[in-house]
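Here the complex is missing one protein chain, while the rest keep their positions.
Labels run A and B following the written order; every chain starts at residue 1.
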Amino acid sequence: MSATAGARRRTALARFWREYRRNRAGVTGGVILVVAVLLAVLTPLITDPAGLDVTRATGAKMAGPSLEFPLGTDESGRSVLLMVLWGSRVSLLIGFMSALLSMVIGTMTGIAAGHFRGWFGAVLMRITDWFLVLPQLVLALVLGAILGGGVSTIILAIGVTSWATTARLIRAQTLAVEARPYIERSKALGAGHWHIMTRHVLPNVAPLVLANTTLSVASAIVAESTLAFLGAGSGEVSWGGLLRGSYDWGAATSGAWWYILAPGLCIVAVVMAFTLCGRALEAVLNPRLRGVPR
Amino acid sequence: MSLLELRDVAVSYRIPAGEVPAVRGVSLSLAPGEALGLAGESGSGKSTLAMALLRLLPRDAEVTGEILLDGEDVLAMKWGRLRAVRWASASMVFQGAQHALNPVRRIEDQIAEPMLVHGLATPAEAKRRVAELLEQVGLPAWRARGYSHELSGGQRQRVMIAMALACSPRLIIADEPTTALDVMIQAQVLQLMRSLIAEHEVSLIMISHDLSVLASMCDRLAIMYAGRIVESGPAHEVFAGASHPYSRALAAAFPTVGDPASRLAPQGLGGDPPDPLHLPTGCSFHPRCPVAGPDCASAEVELWPANPSGSHTAACVNVRSEVAP
Partner (left out) sequence: MTLLEARDLHVGFASHGRRARAVDGVNLAVGEGEIVALVGESGCGKTTLARTLLGLERPTSGSVLYGGAPLAYSSRALKAYRREVQLVLQDPMGSLNPRHTVYEAVAEGPRIHRLTGERELVAEALSRAGLRPPERFLDSFPHQLSGGQRQRVVIAGALALNPRLLIADEPVASLDASVRGEILALLLRLRADLGLSALVVTHDLGLAWNIADRVAVMYLGRIVETGPVEQVLTAPSHPYTQALLSVLPESPAPVILAGEPPDATRVPGGCRFHPRCQVLAGGAAAEAGVDSACRSQALTVLPASPEAHTACHYAAR
């Protein structure tokens, strides 16, 4: 049985890849992401973090791009390229982890709210709605202030404030799945809540969850940048932090365009890449979500 | 002259895995005012054949042969002519029609649309005609201003029939008009169709897999299996004394209540429907046939006469050996 199950998974994966490859935007996004993640992973191997230290900066202050500093330097003479590379590690980490957190909370809440129709589901939905209308940024700022700085705080703050839309989406899908006759059959076979939620509902909402998570990584990166820009960042070098620095030191007025553009373009590129991938995943996975596998 | 005549009509669908021969050489004719019942299991090509008659098939379907409506070949018609024919000479009640109504448009607008599109009536005349049509199908005129979700299944089916009648066609093709309806509502719809046919002298092609319904509605029956007609003849002769073993199985599937022979003895047909991509050789029915002989797997079957006058034909080797000299 397991041998054929494995073979089936392989053919399903192959078919998924074939369809995904045909989506040009999705492939572009994927390539950008792979490059960004590879660079972030390899940064400690190819660069020296010593250059991030203000006291050991070697360049002139606010110098334009040169051979030694391809993206120029900042107000203390540090290499902007180096800072962008190291910043990508923090930005991507926060993006991934908080999206993961929001996915886990959102999926669990969504499935539970869709499955339990009684007061429990209603209460879950009220809580979700409450989080949905709360100004996310303000909440994250407050959370960050209460829990104090640090990467994990930012992850928590973003994750906890962004799951509500996921939960809504998953709940709607759960309701659609629960209306199918095979759920009734499963109940008649004696299935409990856990069995129905994990064996029938979860596999059916999984593609949606995957696509949605990819999209929420993008918004998490934006949220991180915003928080850092507002001065509620993790304290580590991140893209948002770099933007904040460029603003503080008047990079725009002093004509240091490289200082603004480098982190700004990185954010735009990565966010766009995640969005492209998420949309492509949605397009490829959704027909199968709705219908019978063909 | 016959109203409709099919000569060796074949339809195949192109799909990635190959060509699906959905209809394989069907010839039949229909006189004015005649009702023909088309029966057969799911996938036997009934809907495909019906849609081919008005060239309603998707683009990936290829139709060959001749379809003569009033002596004019439908397959050779120009688009404009075809559109006129579709409403004025022949119209169709689709399978699953209950879902074919537009939920956000009023019933009257939907019924009036073809009349207005084809310039057959002014808006005021169309309105009057809609009320008349609704009355004919037994719905109160005030329903015209309502929407489809306010109607029961049987009422929606009657609206579909009213739409088919709108341009006074001479041929109505009804694809499973009563499947999925309840016995009592089915009886209402059938009675309505019966009286409309009698009053207006329209011809009818009715598709169903319930032979008993067809036998009560139609003058003649044609039984399809795997894209071919395997038996055709006067309705009661085919229903009560079928010559093809497949028709016999279909006829026995719906028992007569009160008949001791079928009490606690449901009759079915073993085996699975044929895969259109890999049709059996010889008689396509032979793998499931309870009376198959040794030559059935190789014999070329065609419709042989099954009664002396030749009005009843069946494509089974046993028929050939019985009736042929």
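As a working rule, contacts are C-beta pairs under 8 Å (C-beta built on N, C-alpha and C of every residue); 3 or more make two chains touch, one makes a residue touch a chain.
Bear in mind that the values here come from a model prediction, so they are computed numbers and not experimental data.
Student: Considering the whole complex, which of B:Val85, B:Val213, B:Val230 or B:Cys296 touches the chain not shown?
Tutor: B:Val213
Student: For the chain left out of this view, which of B:Pro16, B:Pro103 or B:Gly258 touches it?
Tutor: Residue touching the absent chain, from the options given: B:Gly258.
Student: Looking at the full complex, which residue from B:Pro16, B:Pro103 or B:Pro266 touches the chain that isn't shown here?
Tutor: Hidden-chain contact among the options goes to B:Pro266.
Student: Among A:Met108, A:Val151 or A:Ala191, which residue is in contact with the omitted chain in the full complex?
Tutor: Among A:Met108, A:Val151 or A:Ala191, only A:Ala191 touches the chain that is not shown.
Student: Give me the chain B residues in contact with the hidden chain, please.
Tutor: Interface residues of chain B facing the absent chain: 41-42, 152-154, 182-188, 191, 209-213, 215-216, 246, 249-250, 252-259, 262-270, 272-273.
Student: By the contact definition given up top, give the residues of chain A that touch the hidden chain.
Tutor: Touching the missing chain: residues 1, 4, 8, 180-182, 184-192, 195, 199-200, 203-204, 292-294.
One rule holds for everything that comes next: only the chains that are shown with their structure count from here on.
Student: Let me have the rounded angstrom distance from the C-alpha centre of chain A over to the C-alpha centre of chain B, please.
Tutor: Taking the mean C-alpha position of each chain, the two centres sit 56 Å apart.
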